[in-house]
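Partial complex: the chains shown occupy the same locations as in the complete assembly.
Here the chain labels run A and B in written order, and each chain numbers its own residues starting at 1.
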Amino acid sequence: MNNLEKNIEALLFVSGEGMSISKISEIFGKNDGEIEESIAVLKDHLEKDHHLAILRDGDRVSLVTSAEASKTVEEFAKEEFSGELTKSGLETLAVIAYKGPIKRSEIDYIRGVNSSFMLRNLLIRGLIERVRDPKDQRSYVYRISADFLKFLGITSISDLPDYGSFAQKLEDFVSSKSTEVQG
Amino acid sequence: MYELALEKFSGPLNLLLDMVEEKRLSINEISLSEVADQYIAYLKALEESSKEELASFLVIASTLMLIKSRSLLPSLKLTEEEEVDIKELEDRLKMYKFFKEISLKLGGIGKLKNHLFGREAYAGMSYFFSPPEKISAENLKKAISDVLEILPKVNDLPEDIVERAVSLEEKMAELKERIEHSFSHVFSGKTKIKDEEKVDVIVSFLALLELIKQGFLIFEQKRLFDNIEIKKYE
């Protein structure tokens, strides 16, 4: 593959949900026809040498696993999303339960580690949900999902044991954040 | 007097290394004795800093005082432990220099912005409700208690550093005593000074003046020809 083809692939790789042809043309300063040609080359290469494919949805293209890999991917999903949570998964979930709706940066601050991967896992399992922050439309907050609340057998989050005192302790800690020295 | 602001330094080793390098010296006992005054003078500017911050600077100051005293007063006997401290400070400073140079290289590499990017985990995978079977409200409560238990407290002060700083004062007092003791036989006048000892006397006297200049000691002579008394600066 040539440089343009390799870069288009890398771009689709990181973008996740994919991109429109016109957007890709704009990024590389090419016309749509040239980009279509490159994508055709990429598609052929993937078909021959990989279990990845180009998914086309109208004007939108994205990089996905191909049907040949579906058994592998299912196996992985079964492993990853069933069974008990890890200690750090459970802690992340507990922080969201007692302090949600809560921003990712606040979760990270409370737990003292980066939680992004753990949040993805809890989202896919449907235990939490991500919604726009009502105070700042550009950012997101996390909270317990309705399904999970029902699963726990409680009607409101405030029915969690000792909800009031734990929520307050977490709040106190988060509000001390501004005094911390940044590195 | 050292003019640079404290914020420039990430710690006492950083400060010391900077002083040695500014004089284009390599790290050894001689160069450390040359910057000792400067380092200790700098500490005075640090008095306003937090207790812990000051403590870590003082621990190193105590070893520098030993080095300085010995360089000015070769007759001063050091204990085995003090010899180890001096060697250790040299080694630590060299090791620190090594890592500081590496960190500058890493900073340079980071600035190139040749970052590598991964794919978002599970991108394109649709969510399905799959709760862990054993989870309960009680588990969540237990988990949040664990989280709260290990939250850091902002004013955590490692006690060992403070203890070491307290013992520094004792060390200074003790060092002063040994210096006085060392002087007393030289300056007492009871023994006749041999020629080969004259150099020692001069060196010792210079040392005395140097220490007075640094404010470690003051001396008093109540009348002309009276004994010179050496006192710790209060």
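Throughout what follows, a residue touches a chain if its C-beta (ideal position, glycine included) is under 8 Å from a C-beta of that chain, and two chains touch if they have at least 3 such contacts.
Keep in mind that what you see is a predicted model, and the values were worked out from it rather than measured.
J.: Taking the shown chains as one copy of each kind, please give their copy numbers in the entire complex.
T.: Written as a formula in the shown labels, the complex is A x2, B x1.
Methods note: only the chains that are shown with their structure count from here on.
J.: Which whole number of Å gives the spacing of the CA centres of chain A and chain B?
T.: Centre separation, chain A to chain B: 47 Å.
J.: Residue numbers of chain A touching chain B in their complex, please.
T.: 13-14, 16-17, 62, 64, 77, 80-85, 87, 90-91, 93-95, 97-98, 110-112, 117, 120-121, 123-127, 145, 147-148, 151-154, 159-162, 166, 169-170, 173, 176, 179-180
J.: Where on chain B is chain A touching in the complex?
T.: For chain B paired with chain A, touching residues are 117-125, 127-141, 143-148, 150-152, 154.
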